[in-house]
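Here's the structure we're looking at; comments come further down.
Removed: one protein chain of the complex. Kept in place: all other protein chains.
Moving on to chain A:
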């Protein structure tokens, strides 16, 4: 059939290499083909699906291709680890490729997948590319988690792949939570939570299964039973190694995990079942050729004969190769060529990934929070390295406090007197910041009262944030008449197209008002002066934010919440705009 027809009929989520097949002379037919699985399904309190799997030649060749890519990638990762380009943990999936590929063939990208740390191939199956895989393994910027996650923390949220988790068994309740969200939003999709035979004994798994069954969540718990939990064989770890029956009241299905068609059939069946009836357990009888991780040779707890035996008799790729040759979908030479091209593709990806640089040092402090409020994050020596969580920008080691304390009484002094006070009260750097002998307490209290001036007095006018008190009452000057000193922030100039800092309901037309009108408004939006969703109108926001300046304190509740006093003496601030703003109604 024409390549164009192939492209139309194959789901667009397929890896682009399927177009490679289209260009070949090998079969790209999409005529249905029915193949029997190697063994029948064993089931627990449910009727098993049929052994006859409907597929197409094109799909089978895609299986071969995708599994070969995965196999090649894992072997390449092995070499990279031994070359010390990959550090820490590296858990390899070779031998288990059929589970990843078969599952992906049965579902769509709106279904979610979550797995543990053996996640490289699942990431690829979900649409990840080789370059980002290798870059993440080597800790480079081009990695899927920008080098900050590592082998165990691959994520692809746009493809509903939620990782990548290092704590054994934790991903199962998380997967049930993903299913919960799908049900909550009434999406007709399911979640596949993958775990191993070792994790199958975790208590939280049963807790999550209980809740999923109670609430009928579309959760599919897939036990990738490779018969060894790290170095412990399943018969030593589990009293009942029939993992598909462990659900007790939850139906289960045991599947030959080395047969990609059986996996596809089972996952299709499970998805339909889960959406209709609630959770189901799948046990994939599979095998890993490598040890648990790269630090485990994998041969101290099992014999080499066992490993080579499985490789000879049950290898998923060989099985598909035999299938292809038996049905004459391609010649051996063509398959060999395909494998050669895959090898080259993987090598190219590694070379490209090696070119990617290590993450920038500022990345140490990014993504700690989604919304950091500009609070400080510290390096090992905080006097050397401090950063602001909001921007991840590193500073020169002085805390925000030391950098920016301003006091209004000094501002109210005449300039010569103010300079005198500031000069006296400026705290110098070490070693000159030791308390001078003989300075009497009252003078230091004066210094404390008119504490550090901003270190760069030529800083553009930033508004001093006077806090009256956060409950929004009138000012309570202390008994000594001193008004509380507060920090001044230096807000960077916002370019016009700055995204509105995570306030999706703020209309972009409104944001310039908030950011540009006065710094008080900028601070209000940045500090989280909450504008309730759906209730934004420019006048009410402006009035609320700047209200205190013009005396509209408390006019709309936001004034006290953002606790900002616009510096009404500063030219360009808009108290006049606020003064003329109508008092907003606070009803919804």
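Descriptive notes on the structure:
The working rule: a contact is a pair of C-beta atoms (placed from the backbone, for glycine too) under 8 Å apart; a residue touches a chain by one contact, two chains touch by 3 or more; residues count from 1.
Just so we're on the same page, contacts and distances are computed from a predicted model.
According to UniProt, the chain absent from the figure is "Pyruvate dehydrogenase E1 component subunit beta", selected among "Light-mediated development protein DET1", "Tubulin epsilon and delta complex protein 2", "WD40 repeat-like protein" or "Pyruvate dehydrogenase E1 component subunit beta". Listed residues A:95, A:128 or A:149: the one in touch with the omitted chain is A:149. Considering the full assembly, A:167 is the residue among A:39, A:167, A:230 or A:351 that touches the omitted chain.
Within the full complex, the residue among A:53, A:99 or A:114 touching the omitted chain is A:114. From the options A:76, A:176, A:258 or A:282, the residue with contact to the chain not on display is A:176.
Residue positions on chain A in contact with the hidden chain: 112, 114, 145-149, 153, 155-157, 162-167, 170, 172-182, 184-185, 203-204, 206-208, 210-212, 214-215, 363, 366-371, 373, 375-377, 382-383, 389, 399-402, 405, 427, 433-435, 441, 444-445, 448-449, 451, 467, 469-474, 476-480, 482, 484-487, 502, 527-535, 554, 556-563, 586, 588, in rising order.
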